[in-house]
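A single protein chain has been omitted from the complex, and every remaining protein chain is retained in its original position.
Right after this comes chain A.
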Amino acid sequence: MAPALTTGGSARGAVEDGAPAAAVRIDHVHKSFGRPGDRRSVPVLDDITLDVRPGEFVCLLGASGCGKSTLLNLVAGLDRPTAGTIEVPGGRPALMFQEHALFPWLTAGRNVELALRLRGLPREARRAEAERLLDLVRLGGAHRKRVHELSGGMRQRVALARALAQNSRVLLMDEPFAALDAITRDVLHHELTRIWSETSLSVLFVTHNVREAVRLGQRVVLLSSRPGRVAREWTVGLPQPRRIEDAAVADLSVEITEELRGEIRRHGRH
């Protein structure tokens, strides 16, 4: 089955003047593991073309084996594509993982300060900026807390503050809330959309949770599995802030879930 793109490559809503039209440009990217030409090499991503416009919130959705995390690693520059190009004009993107990946030998505040330090911020400015970022994720009092003293939701908020500390134009998120309970996740969805709307951040958010994708994204891109291809995409026209239990969110989720199930079923027929 050929990949069906419902919306074309035209950059709707993007700035038309000299500013870059894309915050992330993924152009005909292929990725396989193993040596090129080797018959055992496994294709993971097949001809992915996807743009994230400046300030846009895009959710990448797919079943396991669709290579969503691989794609994110490529965009983050942690790995190279086998073919095709990836451009991130705004410089190195920030990356948030499913595990908080905070450094346990540092306090919450120092974790944020380390990102600021690696960005080259002078010492005097770091402390105040870290305070500001922790305030932004509503953890103003947690500067001196150790990572193990924080709950799962608090750790992900510190991780978000640390990612924001990189001052990147693009934030990549790899199922960052998958390990949290429903209420905590709901709160973090709200915080993320709030922070996103207050900044000019572009977000590429990977998830396998359809409702989460519809709750958060302006656009939802469905990847097929083995190899990962862009199967279909939806523009979510609902205004923010949405709630995960909104009827409109539920309706679109049903439609997307049906499509995702179809993608998964295809693999059963081989």
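Quick note on the criterion: contacts are C-beta pairs under 8 Å (C-beta built on N, C-alpha and C of every residue); 3 or more make two chains touch, one makes a residue touch a chain; residues count from 1.
Everything below uses one rule, namely that contacts and distances are computed from a predicted model.
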Should one name the undisplayed chain from "NitT/TauT family transport system permease protein", "Cytochrome c biogenesis thiol:disulfide interchange protein DsbE", "Formylmethanofuran dehydrogenase subunit C" or "Protein ImuB" using UniProt, the answer is "NitT/TauT family transport system permease protein"
Candidates A:74, A:133, A:150 or A:231 - the one touching the absent chain = A:150
Touching the left-out chain: which of A:27, A:47 or A:99?
-> A:99
Residues of chain A in contact with the chain not shown = 76-78, 92-95, 97, 99, 101, 103-106, 114-115, 117-119, 135, 138-140, 146-154, 162, 166, 183-184, 187, 190-191, 241
